[in-house]
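Can you read through this structure? Questions will come right after.
Just one protein chain is left out here, and the rest sit where they should.
A and B label the chains in the order they appear, each numbered from 1.
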Amino acid sequence: MSAYTLGRLAEALGATLHGDASQLVRGVAPLESAGPEEVSFVTGAKYHRLAAASAAGALVVGPETEDLDRPLLRVTSPQAALIALLRLFHPEPPVEPGVHPAACVAAGAHVDPTAAVAAGAVVERDAVIGPRTSVGALSYVGRGAVLGADVRLYPRVVVRDGVRLGDRVIVHPGAVLGADGFGYAFDGAAHQKIPQVGGLIIEDDVEIGANTTIDRATLGATIVRRGTKIDNLVQIGHNCDIGEHVILVGQVGVSGSCKIGRRAVLAGQVGVADHVTIGEGAILMAQAGVAGDIPPGEVWTGYPARPASQTRRIWVAEAMLPELLKRVRSLEKQVRELGGLAR
Amino acid sequence: MSAYTLGRLAEALGATLHGDASQLVRGVAPLESAGPEEVSFVTGAKYHRLAAASAAGALVVGPETEDLDRPLLRVTSPQAALIALLRLFHPEPPVEPGVHPAACVAAGAHVDPTAAVAAGAVVERDAVIGPRTSVGALSYVGRGAVLGADVRLYPRVVVRDGVRLGDRVIVHPGAVLGADGFGYAFDGAAHQKIPQVGGLIIEDDVEIGANTTIDRATLGATIVRRGTKIDNLVQIGHNCDIGEHVILVGQVGVSGSCKIGRRAVLAGQVGVADHVTIGEGAILMAQAGVAGDIPPGEVWTGYPARPASQTRRIWVAEAMLPELLKRVRSLEKQVRELGGLAR
Partner (left out) sequence: MSAYTLGRLAEALGATLHGDASQLVRGVAPLESAGPEEVSFVTGAKYHRLAAASAAGALVVGPETEDLDRPLLRVTSPQAALIALLRLFHPEPPVEPGVHPAACVAAGAHVDPTAAVAAGAVVERDAVIGPRTSVGALSYVGRGAVLGADVRLYPRVVVRDGVRLGDRVIVHPGAVLGADGFGYAFDGAAHQKIPQVGGLIIEDDVEIGANTTIDRATLGATIVRRGTKIDNLVQIGHNCDIGEHVILVGQVGVSGSCKIGRRAVLAGQVGVADHVTIGEGAILMAQAGVAGDIPPGEVWTGYPARPASQTRRIWVAEAMLPELLKRVRSLEKQVRELGGLAR
């Protein structure tokens, strides 16, 4: 493990250093576990108490954090500084170019000389593996699939035939890109498969979680636009158009032909029915069940999904529902009695 | 890409042609994107406006669609015609028989001479691979597993030991067939595993989505009956009996020992508790949570699941619940006052 002086770290982070520039730091750790040779970070006011109690040798803080009795690296954005620190202490190993002897690359596949294909990977003919791209062990790249530059397929990814990935795409183990969409026509006796002959396009800087599945289109192409981040075990149906910089959290399910606007956020286990449009910047909270369009910028939740403020009022009210039944019963009795009195 | 005349297409689809039989068509495309050398299709009245605006060179329409200002292929079922068209323009490449040199087939496995085993696949001893069946790259077929004729395992499928697949079964990447069921007995100190020694039977014409998991039985066999179609990331527990022509949409979870009647439909993310029976033709709408039996032919939804009409009334009413609380409070006040007046 490498070590850096605080002076060197301040320089790397563009931070103002309060403390001894020659002090050595050997790693990054959370406030709770950091020791005197580690740097930790305070990403918000709610961590100030933890910071005061931490044994960390130095702290990365934002402009609003007051002075603490230890060396501080003051930055504009502690989160950005944390990312820089982690990259500094844990650099990505460079891609070692070359096709492993235990990989299986078909004649007629094009593997860039700076790319890596790991043991057990299978690359079919007419596939293109771009510069510095790494195909993980036991991964599969289908016929005519195209991977851009600096793509990272972790072990055991499937990229089916004709799927196109842009640059800097990261795909975690077990993800399946471009399997058939789920489409059948019932002919009175059986479900007849509608051939799924469309494609799948993953744009630049998309990250796709472990065991996530994104289907190819029936016709045309399913598309995941640049900068979008997808967690594990997410399902995206055929012909979806997932906008830029969208966040899809674990176990989200998006049915076919949905359109999700840029910067929308779908929290864990959200389900979206087919042909739904989610507006730009909309937020769907965990487990929401969405059957209709969501306007841009709104926060919705619940099953069925409604604007979050409305859902929260319903959730508060439904807790009073059993008691409400009693109150109505009591009212009915009183009104009956009053009716007798009044007559 | 191949090209066909409208006359040839009319013949292939059994369609009545309104237009020039010699006109060439080079592909199939949706109404929105089809160009003058492509054929598109109108599968329902709601697409008529889109059809009128489409640049498609020809349209496949049903009996009820009125004439449009371009060549028409009139058929009884536009959906069936679409399937035929897609097969015509995108024929499945034939299975290239043979075991790839980078596959690993154990001595004592039986691979039909017309079957294909792709690079990186592993086939264990006593496994049987039927005629024209294709085992995808990096797939695993366990000891004594049996695959019928014309089965297609996409890359990276797991068929565990002893699992039996019928004919024309399609399994998408990442699916796991026949993993252990989830069964333990707590002995006061720890959960003791109940050995899962049963089997899994997948009948003819079943299709299984990417990363879906279907468990083997504790004893006896889990069974998925013929014609059933299963989407991605679905979980089916041990000892289930999934009827014929059932539809299980993405991320559905079916607990152990359930019985699902033929032609039932479980929409996305539906969850079913163990030992539940779903009647023939029943429909469970998305995200429904099912803890008890569902009668045949009924449509249920909600959490907890209830008949859909009832759930919909509840959903409408619960939106009025916060206001209802106020109305009851107001009633209570009025009744108190009336009580004073009446006394």
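Just so we're on the same page, a contact is a pair of C-beta atoms (placed from the backbone, for glycine too) under 8 Å apart; a residue touches a chain by one contact, two chains touch by 3 or more.
In this text the structure is predicted, and so the values were computed from the model without any measurement.
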| query | Which of these, B:Gly27, B:Gly57 or B:Gly253, touches the one chain of the complex that we don't see? | reply | B:Gly253
| note | Touch assignment to the omitted chain, from B:Tyr4, B:Tyr140, B:Tyr154 or B:Trp300, lands on B:Tyr140
| task | Among A:Gly62, A:Gly268 or A:Pro295, single out the residue that touches the unshown chain. | result | A:Gly268
| Candidate in contact with the missing chain, chosen from A:Ser2, A:Thr16 or A:Ser33 | A:Ser33
| task | Name, in rising order, the residues on subunit A that touch the hidden chain in the full complex. | result | 28-30, 33, 77, 79-80, 82-83, 86-87, 89-90, 100, 102, 118-120, 137-138, 154-156, 170, 172-174, 205, 207, 209-211, 227, 229, 231-233, 245, 247, 249-251, 268-269, 286-287, 302-303, 315, 318-319, 321-322, 324-325, 328, 331-332, 335, 338-339, 342-343
| request: Pick out the residues on subunit B that sit against the missing chain. | output: 104, 120, 122, 124, 138, 140, 142, 156, 158, 160, 174, 176, 179-180, 182, 184-187, 190-195, 197, 211, 213, 215, 219-220, 233, 235, 237, 251, 253, 255, 269, 271, 273, 289, 291, 303-304, 306, 310, 313-314, 316-318, 320-321, 324, 327-328, 331, 334-335, 338, 341-342
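We adopt the following convention: only the chains that are shown with their structure count from here on.
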| So how far apart, in whole Å, are subunit A and subunit B when each is placed at the average of its C-alpha atoms? | 26
